[in-house]
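The complex is shown incomplete by one protein chain, all other protein chains being positioned as in the whole.
By letter and in written order, the chains are A, B, C, D and E; residue numbering begins at 1 in each of them.
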Amino acid sequence: MKTLAVVVTTPPYSHLTISALTYVEAALVAGINVIGVFFYQDGAMHANKDISIASDEYQAIEHWQRLNKEYQLPLHICITAAEKRGIACDSIDNDQVNEAFTVSGLGELVELTTKAARLVQF
Amino acid sequence: MKTLAVVVTTPPYSHLTISALTYVEAALVAGINVIGVFFYQDGAMHANKDISIASDEYQAIEHWQRLNKEYQLPLHICITAAEKRGIACDSIDNDQVNEAFTVSGLGELVELTTKAARLVQF
Amino acid sequence: MSTLHLVRQSAFATNDFAQCLSVLDHQDSIVLMDDGCYNLKHSLMDSLIKRVDGTLSINVITRHAQARAIEISAAVQHIEMSDVVELTFNHTKVITWQ
Amino acid sequence: MSTLHLVRQSAFATNDFAQCLSVLDHQDSIVLMDDGCYNLKHSLMDSLIKRVDGTLSINVITRHAQARAIEISAAVQHIEMSDVVELTFNHTKVITWQ
Amino acid sequence: MTSSYTQEKNDLPPSNGLAIINSKAPFSSNHGKDALDVALIFGSFEQKVSLFFQGDGVYQLIADQDARLVSIKDYLKTFSAFEFYDIEDIYVCQQSLVNRQLEEKFHIGDVQVLSSIEFGLALNRHQHVLRF
Partner (left out) sequence: MTSSYTQEKNDLPPSNGLAIINSKAPFSSNHGKDALDVALIFGSFEQKVSLFFQGDGVYQLIADQDARLVSIKDYLKTFSAFEFYDIEDIYVCQQSLVNRQLEEKFHIGDVQVLSSIEFGLALNRHQHVLRF
């Protein structure tokens, strides 16, 4: 089984994120076991529920949610990166965090990296 | 009277913002009439109340608040840029927006630019 | 031990592509994507193409180049994102230059 | 009609300083700040210093260079941020290269 | 779409308007769109604004691009609104085009191709400058 972990460091309003999404979806379609996507640096902003992108622009967050639902793709955001960028993660209900995303520490990146045959950064 | 408007496009967790702050404070101390700071692009993230920067790091937002209080320095954030970055600005009480900042449109940048003798971008 | 290099930045704007080329091995592959497509017209490309000897391969994502109105030269392979997935596992590791 | 150029990026990493130099006028002033301080050691600097003829002035923010352990050459002025404020009004406009 | 830059124009007084320098390629970042938004708001307030394209920014002007191929909303199409907003001064750096092996073939009309010196002089006639 081919295993893949992906690190995303670009924010949801960057068009570079579209390539990350296209790549991950192509991997899933090809039957690759994508064991998780780790959102680090500006990538953590993906989990902010209050982000509002003009409706005629590419909706990166919705597409990640879709992949999470359709393929049970694990989406991790780095808590330190998220808090630095205004996503309150410390409350019990984490009501500012998009429910498709799991609030994780960098330890999760270690897990993904040691388990995956390939690590790809976007 | 020397008038100055400043545009800040770097986020609060970028060290580049420290230079913007140092410059604006030096201008205020020199008696320059700083008619306003306009936070555009990633600069808009300054107004996010939920941002949490490690306590031993430079607290850019607190310093902007201080300049706002001590010098009545107007701080404007661009609403479109803010909403793209997860700051909910559409509610009546804007409870996610730091009270030192005014939610403005790009029209405010036009105002500042036409009124100021100098426009400086950071 | 071969590397897949994902090149996402314009060499006209930043130094990243030059850094990529400095560690390039003869068994490696390059994929030009996003603004990396602009590098097809950069002088660094000319010397690179001379190094292509049957093992080193240079690829560009067709849609990324087309979107930018960049003519694709015959010296490079036109690929899709699904090919990048395949290349990922045909090489032992991936480095992204962004 | 003179311009104050605030240079904030390393010319070793990006093309911005080169773009600044291409529009530089003989009455202008340059301030190297933040990562722009690294440009003191860049080859673009050598040709620039030759152009300094009494009107064009090159400045570096002392603390920004010191923090980076960059030796300041005698060909440039050491200044503080308060001097940048003064320079702002000694020129008719400011362009920031970042 | 002409490389001439008349002496008459050089003698004009400062235009007291805003110059926006576009330095980034169109699709990978938001800089181009953010600069466009600023230009259009200045236009709609009837404030003078001129657009400069330099470095990778010149890619924003090149003909036959299609952002939709990479799922991006094609903000370059909005450049055709410049006329409506009386944004008439659009300058592109010739050296940047040459370096990138680009022809002077643009998706909007009335682009003035300038040498580096002319580009600097044109920039100099403005009161304020923003760069994206």
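Points to keep in mind about this one:
Throughout what follows, a residue touches a chain if its C-beta (ideal position, glycine included) is under 8 Å from a C-beta of that chain, and two chains touch if they have at least 3 such contacts.
All figures in this text were calculated on a predicted structure; none of them were measured in a lab.
Partners of the chain left out, restricted to shown chains and counted across the full complex, are A, B, C, D. The residue touching the chain not shown here, chosen from A:33, A:59 or A:80, is A:80.
If you put the missing chain back, the residues of subunit B touching it would be 13-16, 18-19, 22, 54, 56-58. Counting over the whole complex, subunit A has residues 7, 40-41, 80-81, 105-107, 109-110, 113-114, 116, 118-119, 121 touching the chain that is not drawn. Residues of subunit D that touch the chain left out of the display are 8, 10, 12-13, 34-35, 38, 41, 63-64, 66-69.
The criterion applied here is as follows: only the chains that are shown with their structure count from here on.
Among the remaining chains, those touching subunit D as well as subunit E are B, C.
Path length between subunit B and subunit C in the chain contact graph, taken as the least number of steps between touching chains: 2. Averaging Cα atoms per chain gives one point for each, and the point farthest from that of subunit A is the centre of D. Centroid analysis (C-alpha atoms only) places C farthest from subunit B.
For this pair, subunit C with subunit E, the centres built from the Cα atoms lie 29 Å apart. For subunit C, the set of residues touching two or more other chains reads 8, 12-13, 34, 64. Among the residues of subunit B, those in touch with two or more other chains are 118-119, 121.
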